[in-house]
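Right, one structure below, let's go through it.
Removed: one protein chain of the complex. Kept in place: all other protein chains.
For reference, chains read A, B and C in written order, and residue numbers begin at 1 within each chain.
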Amino acid sequence: MTDHQHGYIHRKDDYLRRLRRIEGQARGLQRMVEEEQYCIDILTQVAAMTKALQAVSIGLVEEHLSHCVVDAARAGGEEADAKISEAVDAISRLVRS
Amino acid sequence: MTDHQHGYIHRKDDYLRRLRRIEGQARGLQRMVEEEQYCIDILTQVAAMTKALQAVSIGLVEEHLSHCVVDAARAGGEEADAKISEAVDAISRLVRS
Amino acid sequence: MTDHQHGYIHRKDDYLRRLRRIEGQARGLQRMVEEEQYCIDILTQVAAMTKALQAVSIGLVEEHLSHCVVDAARAGGEEADAKISEAVDAISRLVRS
Partner (left out) sequence: MTDHQHGYIHRKDDYLRRLRRIEGQARGLQRMVEEEQYCIDILTQVAAMTKALQAVSIGLVEEHLSHCVVDAARAGGEEADAKISEAVDAISRLVRS
């Protein structure tokens, strides 16, 4: 059951590796500011980091729809409606961010 | 069946009204350029129009998940997987756009 | 002077042509909803239209910085600061939208 709830678990190591790389990008940005590097180069890194985060979020949306939402849809009823509505809210925050 | 496929249909008039307003915004932008209005005012209108389009797309994602994806999930099998993967691709295009 | 204020003017026809195409995309979307086409195809069109709008806005930012902001920077003083701050607000609305 827990397995179904959290679809990303079977790719946990992949997500942890990507998030560690993103953490490294945040540290790299601090080094760039510390060393007073050129703003445009810093902005280029910020855009790369934002793209990496988006890729993580799209992966999580996929796992969530494939597992949690599909399970809820099969179970049906109010639970299914609540899950869909919760997923749409999360997607909406991503689209707007 | 068609009803389930295209969840937005029961709110068709609402979508048509919003899209007509967006079409009006596109015409308004042409008038602003024609009248050589200030770039910043034009940019403000472009941002408002982009937000209106995003709201339409989030509404369509919601209808699609609530109807088409839920139906596919209940049907199960490869069809369900294909529908999820198609929806994720569409969401990914929205998040990246 | 007006010429400098509104840098896009020397490419007015290009902007009008792009905005007419965007207006056409808004009408195309209404037709798709009217004909009850598939949500995912509609979402693909919305993403294309959003990208076209972004391209217009980036073009306008470029013209604005190249003309209006450069002129204000040369004039200097509070006017320059006000123009930069106004441009940053507009860019911020685009990045967040």
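FYI, a contact is a pair of C-beta atoms (placed from the backbone, for glycine too) under 8 Å apart; a residue touches a chain by one contact, two chains touch by 3 or more.
Keep in mind the model is a prediction, meaning the values are calculated, not measured.
*Asks:* In the full complex, which residues of subunit A touch the absent chain?
*Replies:* Residue positions of subunit A that touch the missing chain: 2, 5-9, 12, 15-16, 19-20, 22-23, 26-27, 29-30, 33-34, 36-40, 42-44, 46-47, 49-51, 53-54, 56-57, 60-61, 63-64, 68, 86-87, 90, 93-94, 97.
*Asks:* Using the document's contact rule, name the residues of subunit C that touch the chain not shown here.
*Replies:* 54, 57-58, 61-62, 65-66, 69-70, 73-74, 76, 80-81, 84-85, 87-88, 91-92, 94-96
We take it that only the chains that are shown with their structure count from here on.
*Asks:* Determine the centre-to-centre distance between subunit B and subunit C, using the mean Cα coordinates as centres, and give it in whole Å.
*Replies:* About 19 Å, centre to centre.
*Asks:* Could you grab the centroid distance between subunit A and subunit C? Build each centroid from C-alpha atoms only and quote it in angstrom.
*Replies:* The mean C-alpha positions of subunit A and subunit C differ by 29 Å.
*Asks:* Give me the residue numbers in subunit C that touch at least two other chains, ranges are fine.
*Replies:* In subunit C, residues 97 touch at least two other chains, as defined above.
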